[in-house]
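Yeah, one chain of the complex is gone here, protein chain that is, but the others are all in their spots.
Right after this comes chain A.
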């Protein structure tokens, strides 16, 4: 069942339409966007949704505004102070000090000290102005499809999660999210604008990943959503998706791409997404994260806790050292080990051949 159709049909009657950007909340009640993350011994065993390595440090983000830091390659973790307690879905660093994390409620957080402290750059409520601005621009341009989409965002309130974040340098970055939401900034996030016009006007599918591979930018998402930009993100064009299933991510280097997603879908391209070949994998689980291993092909993690290795040409094979919980993110630690984030904490292991 797709939730969106019924979601939209019932929208007119929704309480949420009473006032733009006001969820039906008791006035006095703090929402997870206002409540700082609680420092908890449970954070290291909780749901983590992404992990990144920067300057020898590992940074993992997850539920309830948890940000975990490890300075010993994933063996021990400490929790950072974060001003929100919504689920954080992705983390990305532009350099050793500067990084961003995005999450539910449209929140964008920034750190300028390598992850120790995080400050809010914007959230779904603060984006109201940006949305109105984008709406005016769309109307001025006569793009009714885009205007309708932006109007819906305004009507529905700040419930749209951001699902991934990418910075090309310290200034220029993108955050992507549910229902085709795209945010962009040119000043390191001081000011975020709504940049849905970069995609097709009526794009309303979830965007799960934004990646820069080689010189191109790629978007991958729900129901075969696939875009590519070859001009540094000024304009994204649809790529032909080999199937209509949802994509949760893609990895690669220059023109060799690996696209992965729902229920074991794994496709390979040698020409930057022009043509795709299916790689058969015997699993019902969905691939959630991937990692390029220098000289050893690719590593993939699925939401059944399984780990798969695929060296160019062969078929992917399942590694023994999986997790008992769904995996969500992969990164290479400074010591060469691989660290995965997952539904019940992190997992540290060495890849075979090392």
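Operating definition for what follows: a residue touches a chain if its C-beta (ideal position, glycine included) is under 8 Å from a C-beta of that chain, and two chains touch if they have at least 3 such contacts; residues count from 1.
Here, contacts and distances are computed from a predicted model.
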Of "RND family transporter", "NADH-quinone oxidoreductase subunit M", "Electron transfer flavoprotein subunit beta" or "Class I SAM-dependent methyltransferase", the UniProt protein name belonging to the chain not shown is "RND family transporter"
Of the candidates A:99, A:173 or A:326, the residue in contact with the absent chain is A:326
Across A:192, A:218, A:236 or A:343, the one contacting the chain not displayed is A:343
Listed in rising order, the chain A residues that touch the chain left out are 1-3, 6-7, 10-11, 14-16, 23-26, 28-29, 31-32, 38, 40-42, 47, 49, 63-64, 86-87, 89-90, 103-105, 156-159, 161, 163, 206, 208, 222, 244-246, 248, 262-263, 284, 286, 288, 303-304, 324, 326, 328, 343
